[in-house]
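Now for chain A:
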Amino acid sequence: MTRQFLMNLLLMFIWVALTGTFNYSNFFFGFLLGYFILWLLVKGESYENKKYFNRVPKAISFLLYFIYEMLKANLHVAYDVITPNYFMKPGIVKYPLEVDNDWQINLLSSCISLTPGTLIMDVSHDKKALYIHNMYLKDKDEFIKNIKHGFERRILELTR
Partner candidate 1 sequence: MELVIILLIALLYSSGVYMLLRRSMVKLLIGVMLLGNGTNLLIFLMGRITRGNPPVIPDNLSVLTEPFDDPIPQALILTAIVISFGLQAFSIVLLKRVYVLVNSDDLDDLNTPEEINDI
Partner candidate 2 sequence: MLISILSGIILSVFIFVLGHKLNAKYAILYAIVPISLFVFFAQYIPLLHLQKSILSAYIWMPAMQINFDFNLDGVGLLFCLLISGIGSLIFVYAAKYMIDDSDIHRFYAYLSLFMSAMLGMVLSDNVITLFLFWELTSISSFFLIGHYHKNAESRKSALISLGITGAGGLVLFAGLIWMAQIVGSYSIQEIIAQSSLIKNHEAFYIILTLLFIGAFTKSAQFPFHFWLPGAMKAPTPVSAYLHSATMVKAGIYLLLRFSPAFNHTPFWNITLLSIGGITLLLGAIISISKYDLKSILAYTTISALGFMVFLIGLGSDLALKALGIFIVVHALYKATLFLITGIIDHTYHTREINELAGIRKHKPLLFATGIIAAFSAAGIPLTFGFLGKEAIYESLYQQQEIWSFVLLGLLVLANIFMLYASFVAGIRPFTGKPSQIVQETPIKSDGSLLIAPVLLAALTIIFGVAPVLFEKSILDNFLASTITNVAIINSHLALWHGFNIVLVLSLITIILGTAIYIFAPKNIDKRETEARYNTGNIFIGLNILLKKSALVITHKLHNGYLRKYLLTITIFSLAILGYAIFKHIQIHLDFSKYSSFKIYEVAVAIMVIISVITTISTTSRLTAIVSMSVVGYCICLFFVFYSAPDLAMTQFTIDTLTVVLFLLVLFRLPSFVNLANRKTKIRDAVVSILFGVFIGIIALGILNEPHPNTISKFYGNESYLAAHGKNVVNVILVDFRGFDTLFEIVVLSIAGIGVISLLKLQVAETEKE
Partner candidate 3 sequence: MIENMIVMPLLGQMLIAIITLLFWGKSKILRYISLFGSLFVLINAIILFTKVAQNGILVMHAANWKPPFGITFVADTFSSLMVLLTSIVGFCISIYCVQGIGTNRVNFGFYSIYHFLLMGLTGAFLTGDLFNLYVWFEVIIISSFVLMTLGGRKAQIEGSIKYVAINLFSSIIFLTGIGLLYGVAGTLSIADLAVKVPQLPNQGLVSIISIFFIISFGIKSAIFPLYFWLPSSYHTPPSAIAALFGGLLTKVGIYAMMRMFSLVFTMDGWISQVVILLSVFTMFVGALGAINKMNLRRLFSYLIVCHIGFMVGGIGMFTLTALTGTIFYLIHDIIIKTNLFLITGVIRLMNGSVNMNHLGNMYKDYPKISFVFAIVFFSLVGIPPLSGFWPKINLLTAAFEQQQYIYAIGLIFASFITLYVIIRIWAKAFWKEKTSTLDRLTNNFEGKTLVEKTYLIAPIVILMLITCYFGFFAQNIYEISSKIANQMIDKTDYINAVFGHIN
Partner candidate 4 sequence: MYSRILKTATYYLIPVLLLFSVFILLRGHYKPGGGFVGGLIASIAFVMHSFANSVEKTIRLLRHHPFKLIPVGLIVSFVSAVAPLFLGQPVMTGLWYNEPVPIIGMIGSALFFDLGVYILVIGVTLTILFTISQSTK
């Protein structure tokens, strides 16, 4: 997978060097082009080699999901912040972790923290639980389920 990514980058740089135009769109185009070429080349090969090509779309969809969540929740909070009354029901919830890799935990907690209303307090030392502060805690189990099916699932998909 790493090899393919590096290959993709190499292709991109060759493209840029060939065209001699140093700007974003050209880099981006070179990357896409390289990706496409590689994708063509690995078609029909073993699962291991295809992994890279599954990742990229997933990463993009993850990013879009993240931005969507972030905007949605931001508006929610904004409403609460601006209006005089508080609608909040805050609480600190223990979230049982499925992911066990440090990187994954980091990614997950970053995502959770950056979407409004929720905030990572800490990770337990045995990496089994995440303590999350939530502004709108209507139903604890519902909240845990949302994350499980939202961010955590996507992260697991992306990294495994």
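Per the selection procedure, all candidates are chains of the complex that A comes from, given by their letters.
Operating definition for what follows: a contact is a pair of C-beta atoms (placed from the backbone, for glycine too) under 8 Å apart; a residue touches a chain by one contact, two chains touch by 3 or more; residues count from 1.
Remember, it's a predicted structure, so these values are computed and weren't measured experimentally.
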| remark: Touching partner of chain A in this complex, from 1, 2, 3 or 4: number 4
| chain A residues within the candidate 4 interface of the complex | 102-103, 105-106, 109, 120, 122-123, 125, 127
